[in-house]
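With one protein chain removed, the remaining protein chains of the complex are shown where they sit.
Every chain is named by a letter (A, B and C) in the order it is written, and numbering of its residues begins at 1.
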Amino acid sequence: MEYLDQLFVFAKRLMLDLLARFLPDWIVLVASMVISIVAILIFAPLTMMYLTLLERKVVGRIQNRIGPNRVGKFGLLQPIADGIKMLTKEDIVPFQADPVLHFLAPVIIVMPALLIFAVIPFGRGMTAVDLNIGILYFIAVSSISTIAIFMASWGSRNKFSLLGGMRTVAQMISYEVPMVLSVVPVILVAETLSTNAIIEAQSAGWFVWTPWGLAGFLIFFLCAVAECNRSPFDIPEAESEIVAGFHTEYSGIKFALFYMAEFISVFAVSALAVTLFLGGWKGPWLPSWLWFLLKAYALIGVMFWFRGTLPRFRVDQLMGLAWKFLLPLALINIFVVGFWYFSPGLWKWVGSLGILGPSFWIFTKLNRSYVPENRVYRLAEDENNETVGA
Amino acid sequence: MDEKTVTVQDTNPMDTETLEVNFGPQHPSTHGVFRMNIVLDGETIVSVKPVMGYLHRNHEQIAENLTYAAVMPYTDRLDYFNSMANNFGYALAVEKLARIEVPERAQYIRVIMAELTRLVNHVSVIGFLLNDLGAFFTPVLYAFREREKILDIFEAISGSRMMCNYFRFGGVKRDVSDADLEQIRKIVQKFPAFLDEFEALLTKNEILCMRCQNVGVLPPDLAVNASITGPVLRASGVNYDIRKVDRYSIYERFSFRIPLGDKGDVYDRYYVRILEMRESVKILEQALKGIRPGEFIHPKSTSFLKLPRNFKPPVGEAYGRVESPKGELGYYLVSDGTPQPWRYHVRSPSLINLTVLEDLCVGHKVADAIIILGSIDIILGELDR
Amino acid sequence: MIFGSGIIRGMFVTLKNFATSYFRKPDEGGLFTVEYPEKRIPLKERFRSFPFLVYDGTPENLRCTACDICARECPPKCIYVVRAADQDGRPLRRPAAFTIDYSVCMNCGMCEEVCPFDSIFMDHEFEIASQDRYRELVYTLTKLLKSNEYFNNIRPRDAQAVDKKRREAEEKKKLAAAQAAKPKLDEPPKPV
Partner (left out) sequence: MGAISTNNRVGSAILHGRNCVPTLKDVMAFLETLIKIAVYAVMAVTIVAAIGVVTLHNLFHSALALVGVLLGIAGVYLALQADFLAGIQVLIYVGAVMTLVIYAIMLTQRLGDKNIPQTNRQGFAAAIVTLLLLYLLIGTVCRTPWLANPPARHIPASALDLGQALMTTYVFPFEAISVILIAALIGAIVIAKKEREP
């Protein structure tokens, strides 16, 4: 059991030990870093490849289709076929594009997505770098991707790209605020910014089982979906409106890099949500890394489920949701966690639910333009009319 | 795309520049080769110029050089989603022109086919509207799941799924077998359950309501003045349905009601279509109960169907119209006594309903223009003819 | 109503469809994909794709008489018929060339309806895709001719009706011929 749990840790240790028998110390030191880096560099694209397949399969099943099933058994080789296709496709640069920016954008957008993996605790003792500002690092690094999207949308010299870029930035800035604020309660309770320490703080119980944890989790998850530009917040690349948004003018491997960044960040934000609210790698019976991956993939599955179900918001509604709904709720959540922290026993449950529930209700009432109207339809039969509600 | 920018006359330094974007002719959600020349201020629409004609194929001119019977397959290609309804209108026009009787069974078959077509059209239009709204193909594939069953019936009866070419002057091409009728009964029986599921997925969905309610409001007076017809008109609350107004074919025998909208926005257009499908199901149930064995085509018409060149309607003119799923589909025919129509004109609902596009879009966001277009329900084959 | 309940309801609809796609039958909410090249939906008998010509027994014995009606009535004018002639230039009741441009044909079935000799019918063959539309999709007489057995095979009901009609017509013709032959013997020839 212990062996399974620490499988990858032991594997790395074994490798280092073997190296240490023949090679000088400093090579072993460098090798220790290289092994971690290579593991991430292998894991991230592999995750992305199979997430594309998983998404197509899940959405296919939701739509009563089979999904990819031609390349390999159950379409398991489909991502490889896609990869070959992407690599061999012609790379088109628009005539009036800014060639340097057009080239750099897809390169830069992958970097933050990969950097995030450094602080993700995949299992017990399986964090590549245990930074003591892990959460801050995550938020800071993921905000860089906005710049890359800007470069793509501006460098393509296409109006659809430009519109997509402007939408992206508006969305990214707006959703970063409630996202950061929804993390604050966790930091307050765990009294640390390190991802590992936050997981340790959840030994008694996952944060999601508390009122503020649940509210924070929902806010965080919605914002995370928005940060990854996934449905129903996928307005930056809304294919029915602005073709493909910022990556309209990309083809071949550059397009694949945008795709990769999107899916890697899908995994990264799910992993972070698991770390912050769902107890990270903690769980009975199964090895810790398996627990972590299971939880992360469950969240990713919910994202795919969203995609298979929901239409997308409009730009102004998206902004409104962030600023008029999620942000005040996140602020109230910070207050609630303080209340929770200082109140005894049952009282804290009653109190925090008593604050969160009514404030949710009040915010829906205040945002009346987002609440569906009730409509009455007449059914006319020559003279006598009948009405039916909808 | 040209890089022209339109400068605003206002010299206020805080004013933003406008951006002219061409949506289409190659764009995922213009429903074909249609172009909208949109001037944007940020994301808000300042003006919309629809540009049509990319799919113009001389339909009327071709028809004026063919025999009356040979036009029938061409009408399939007008609104390629509802070929049965197109056939119906054209058959009505020619029957009026040549004063041909239609036997009862044929009338029943026609009504059944027309209402099945309405189901096909409305269910897919809602699916496509949701696609325009950004749902990732789920509603459209649920819609197509049901549509496939009806298209299977069309294939079994007429020989083709979409280009049915099924109606003939004085009846229909072939009789419907009892097995096919039984199949239709089964579909009609199951359809309300599907509609319930569809509504559970969509009707109360907050995002759909947010996006659709109070967007693209078409006031009733504008709708009447612009001669809008079909569900778009009825969503604005105007009680006008050719099935009730003209009582063509045998529609007066069935009891059904006309759903009318509340505000005339995109949501009403969506929900009126749902209600219309429920009424169509009612008509289908009554028609399937009422259908009796008999002639499926008038015996007199069989002779000129074998020799289309001998079919020479008397000199005169006729206008036949039906309530096609998109609106009033009318055929205007002038005969000079020769085997070819002297004048043939189609009043296509897609084209006329689209004339209010700019009125509906201005002041809304880009995303709204797309769903307004989707809710008007155009088919380029009919729009450009 | 709590804000968000509609979304959650919709999510359950998709979840239900996700789950049922694994065990339900196609018409009850299961998978409705048919994996095409391996599995096929049985074609409906009345399905019409492209026209073909019927012959009885051997290809020489074809029904077409090159009357040109189908070519005249074809809406997109995709049929080209050349009537055969003997050595003296007198027209024969058979085509020398009969060509249908499948790339123009719009599958309307008009030719089938107007043919007075039950010769041209709509086929079930729809997989005619090819690289060269001029060489592959212009079907000449040899490619168009198919036997009556084939016709009986793909469209049994229509073919049997046609066969019955033709048999009756033939019998009538025989009877008429017999009747026409009889009085010849009995009656004296009329004065010219």
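Keep in mind that, in the parts below, a residue touches a chain if its C-beta (ideal position, glycine included) is under 8 Å from a C-beta of that chain, and two chains touch if they have at least 3 such contacts.
Please read all numbers here as calculations on a predicted model, not as lab measurements.
Of A:97, A:116, A:162 or A:208, it is A:162 that touches the chain left out of the display. Across A:44, A:97, A:116 or A:141, the residue that sits in touch with the chain not pictured is A:141. Within the full complex, the residue among A:109, A:172, A:201 or A:293 touching the omitted chain is A:172. Checked against the full complex, the candidates A:154, A:250 or A:305 give a single residue touching the omitted chain, namely A:154. Counting the whole complex, the residues of chain A in touch with the unshown chain are 3, 10, 13-14, 16-17, 20-21, 25-26, 28-29, 32, 101, 131-133, 136-137, 139-141, 143-144, 146-147, 150-151, 153-154, 162, 165-166, 169-170, 172-173, 176, 193.
Operating definition for what follows: only the chains that are shown with their structure count from here on.
Interchain contacts join each chain to each other chain, per the touch definition above.
Of all chain pairs, the one linked by the largest number of contacting C-beta pairs is A-B. Rounded to whole angstrom, the centroid-to-centroid distance between chain A and chain B, based on C-alpha atoms, equals 42 Å.
Remark: chain A and chain C have CA centroids separated by 56 Å (rounded to whole angstrom). Chain B and chain C have Cα centroids separated by 30 Å.
In chain B, the residues that reach two or more other chains under the touch definition are 138, 142, 145, 201, 203-209. Multi-chain contact residues, meaning those touching two or more other chains, occur in chain C at positions 3, 6-7, 10, 13-14, 17, 32. Looking at the complex, you find that chain A touches chain B at residues 59, 62-65, 158-160, 162-163, 166-167, 231-232, 234-235, 238-243, 307-317, 369-373, 375-382, 386, 388, 390.
Of all residues in chain B, only 1, 19, 21, 27-29, 40, 42-43, 130-138, 141-142, 145, 201, 203-211, 213-214, 237, 239, 244, 255-263, 267-268, 271-272, 275, 279, 365-368, 370 touch chain A in the complex they form. Those residues of chain A that touch chain C in the shared complex are 58, 61-66, 69, 305-306, 308-310, 360, 364, 370-372.
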